[in-house]
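Supplied in structure tokens, the structure appears directly below.
This view holds just a subset of the chains, kept in their places.
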Amino acid sequence: MKLTSIRDFQENTTVQGFFLCLEKRLKTTKAGDYYLGLLLQDATGRIQGKIWDQVDHFRSQFESGDPIAAKGVVEKYGGVLQLNCTHVAKATRERYGQYGFREELLIPTIQEDRRQLWKTLMGLITSMKDKHLKGLLRHIFRTYKETIMLLPASVSHHHPERGGFLQHLVSTGQIAAMLAGHYPRIDGDLLVTGVLLHDIGMVRGISTGLEGGYTDEGHLIGHVVLGRDILREAVQTVDEFPPELTIRLEHLIIGHQGTPAEGSPRPPMFPEVLLAHLIDRIDGRLDLMFREIDNDPGEDPFTGSRNLFRTPLWKNYRR
Amino acid sequence: MKLTSIRDFQENTTVQGFFLCLEKRLKTTKAGDYYLGLLLQDATGRIQGKIWDQVDHFRSQFESGDPIAAKGVVEKYGGVLQLNCTHVAKATRERYGQYGFREELLIPTIQEDRRQLWKTLMGLITSMKDKHLKGLLRHIFRTYKETIMLLPASVSHHHPERGGFLQHLVSTGQIAAMLAGHYPRIDGDLLVTGVLLHDIGMVRGISTGLEGGYTDEGHLIGHVVLGRDILREAVQTVDEFPPELTIRLEHLIIGHQGTPAEGSPRPPMFPEVLLAHLIDRIDGRLDLMFREIDNDPGEDPFTGSRNLFRTPLWKNYRR
């Protein structure tokens, strides 16, 4: 059973694959017949789907939110590809595992190799000098490795794909290491640790399940405070962790979002926190601006102004 | 040794007492002689002090920030009482304890009887129904009783005197109990618990020492997050504390300040939190407005507008 990803769909070909059904709606054709309108997603993109025949039968086979196995023909309609399904079934690991079904096929995932990113992350930690901070970071990342490999950096903001958390971690960690070298007054190991732990609470605040979203704790307590919990738990596992380091790290997590209105219970009160905050902002904002520019569907050389930046962005900026 | 409090000073009498010296400055008289200008405080108020004679001697006896024993004559100057000191010495418990010196004589303190307030607080807890919440509250208040008896409700905002924390606690607790009766959909025990614990982090966030002010933790972590720590520690001491209660109480602390810009890491997300927030605001704002009106020195029927309310307040409002 050859599986085709949405990114590789081509007009007028027959394909099969596994998808997450994000929407399922009963609609009426021009001729008065019912059909099902679907919105399908896999790790590589999204596409509209249609079921024209045996509507009653297929309608009861799956619900919105279910993983499905689907077969059909890719056709172009109104200039956009869609999948006209001839067969659809709910996909479970029991039944379709043998055909290669894995949940992660369904979820948008970064293109970079996550194992390679993990190695880079570990390398960053190894290159630090302070043994207590190294011990702390190793303990935390070892504990949450499985979750981190799956986590997006945010629910619907920057780096929202699987692995986005790790990608953002590595990118900001590398910038922190560079800036630590650039500013001699900055305590480099403290900065790098702060940057690597700034959003660690996301491992409790965002669900890694199929549909993603915030956990109850994520909503009610917030990932900033949850991250401090993780830090405080981990500190107790490191031999002779210097007490004066703990409060500095706590504040690095508490203050990394900027002002209270931006999400920090307390604003940055020493230079390493300020720097961690700005490094986080650089990497997040840049990712968002690239996304806005890459995904704008219009033909105008500028995007609209309904985006996080509240201004049109220039799509023809590359010289 | 009869001690006179600042509130009881009368013109042209000789008094003695213990004071906290908030300022000590070397100044020059009209005749070119040095003198010491002091700002003195005790539990009942503040007054300017002067040392005209033996300036060199007394100058080295104490520093700004020291408790002092002082003797002198109360005189009126420019329409305001001041204390012309004839004798001043640094006050220590060793030397002056026998004469009645206690630090709490020096610090502005609420006029209500704190022991009576404590009883009222305990009564509020006793009248609750939920045994787990009662157990939790008893544990926490027993643990921090000593600090709570000394704590102001804020450093320089509402209820800033010793015992102000307790006063605010009892007042908001009573309002919570009343409103719980008024709104049948409100979970009364949850509301009262939330209100009684909303600022509990102050016991770690504000110093109860002579000079008051925020602790390092108070600055860097904030009393909101510190209060949740206390809650989480205490929950583990209560037998079979229902886990679903914990997160509700955590959010009651996390959200009680209102929006993030007002100081809550997460805004109120269910009705009891919203109500706890508004009860806190009522008691705090009302206290502040009474203070502004009571303390305005001008003769105009309205105060100036440089206050928290950003508007002139009407001093002649009582009919």
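Letters A and B name the chains as they come in the text, with residue numbers starting at 1 for each one.
Methods note: a residue touches a chain if its C-beta (ideal position, glycine included) is under 8 Å from a C-beta of that chain, and two chains touch if they have at least 3 such contacts.
Keep in mind it's a predicted model, so treat the numbers as computed, not measured.
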Item to check | Full complex stoichiometry in copies [only 2 chains shown in place] | outcome: 6
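The rule is simple: only the chains that are shown with their structure count from here on.
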Item to check | C-alpha-based rotation, chain A on chain B, 0 to 180 degrees, nearest 5 | outcome: 180
Next on the checklist: Using the touch definition from the top, list the residues of chain A that touch chain B in their complex.
Outcome noted: 216-217, 219-222, 224-225, 228, 247, 250-251, 254-255, 259-263, 265-266, 269
